[in-house]
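As structure tokens, the structure follows; a few thoughts come after it.
Note that this complex is displayed minus one protein chain, with the remaining chains in position.
Coming up: subunit A.
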């Protein structure tokens, strides 16, 4: 595990060389394939060394984060062309990758916390440094303080646990059971903010709207999944109390998911719509994790990976439009099928994956989550039906508003999609729909 970390760290000097933008990206792909070859024992923690190790769950998320980070570089070619601090941008992404890699691969609870919060800083720098409007300061503050506010109780909680267990190791946590109410709340809340659950999701649309494309991709792709990862790791020691209290989170997140998917219909900013849609998807993930059954856990895992690829791809598409129209408003991004028919195809594919059409990972994830939630209580069926229906509704709303109809007449000039963009979209879409052929690697854990 350490070797991959060193590989990432030694990519740092590469950022400061001139004209090495694509080299960094290629090295990330290379890292991705090296990591893919890692001999992972699917069932338990393997490759243990010092504080690092991985099981199938962290393995998939590390792969996803390397993949998304390399695609982030690919999507922000404009920074390279304009020479908009592209070296620092690469440095930032590599720092982010180090943080994410460590978050997913450490087995030490405190180090997990450390890197979990540490990944905020590069993200904040991305938003503050490469965002578009002055409002990005406020968005950055929202991002920082929403997550920090809930993370200090987590910090306390981790040390309380250390006080009792006298160690930090995650893989030993299953032998413990903390039936403590306040500890439970303090440990859970930080992850719920990160996910985000309804009521505490406000930072997400704001951060997305102000972030550059790479920031949005990493936010939707990985940052939301940190919360799910943390929940799944932490809930092991709270099994008993979670049985009593899980209904709160499930009810809030399911109803919230329905509300958020309704709110998507009122958005006129493409990015904000996609951000709200990811809140709606994450709400089902929270529900699935909180049911604490096997279907729920693996469904959340698969939906998290699927949603990471899918929403990141959609943010890419939004940015492709933004680079041409210099607007993300749905009133201006219209009739694109006339201008970019091939891009419209990718819009359709990614949006249909977003509404969990087969054979995407989202479908398998959503089926498993529906199974888990329905076996938890059949009353969740109502909300699940509404969420599932409206997810199709807003996806089609976005598709038809951007692609259909007359195009914006104030448009002066326009250029078609370039092969970099098509490659980037394909690299989002292909794993999303191919992994289902060998889904048992990600479904069988125990």
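Everything below uses one rule, namely that contacts are C-beta pairs under 8 Å (C-beta built on N, C-alpha and C of every residue); 3 or more make two chains touch, one makes a residue touch a chain; residues count from 1.
As a working rule, contacts and distances are computed from a predicted model.
In the listed set "Dolichol-phosphate mannosyltransferase subunit 3", "Large ribosomal subunit protein mL64", "NADH-ubiquinone oxidoreductase chain 5" or "DNA primase", the entry agreeing with the UniProt name of the missing subunit chain is "NADH-ubiquinone oxidoreductase chain 5". Only one residue from A:270, A:337 or A:424 touches the chain missing from this view: A:337. Note that of A:79, A:263 or A:305, the residue touching the chain absent from this view is A:263.
Among A:21, A:113, A:146 or A:168, only A:146 touches the chain that is left out of the view.
Although one chain is not drawn, its touching partners on subunit A can still be listed: residues 142, 146, 199-200, 202-203, 205, 259, 262-266, 294-295, 335, 337-338, 341, 348, 352, 355, 357-359, 363-364, 366-367, 370-371, 373-375, 381, 384-385, 388-389, 392-393, 396-397, 400, 404-406, 436, 439-440, 443-444.
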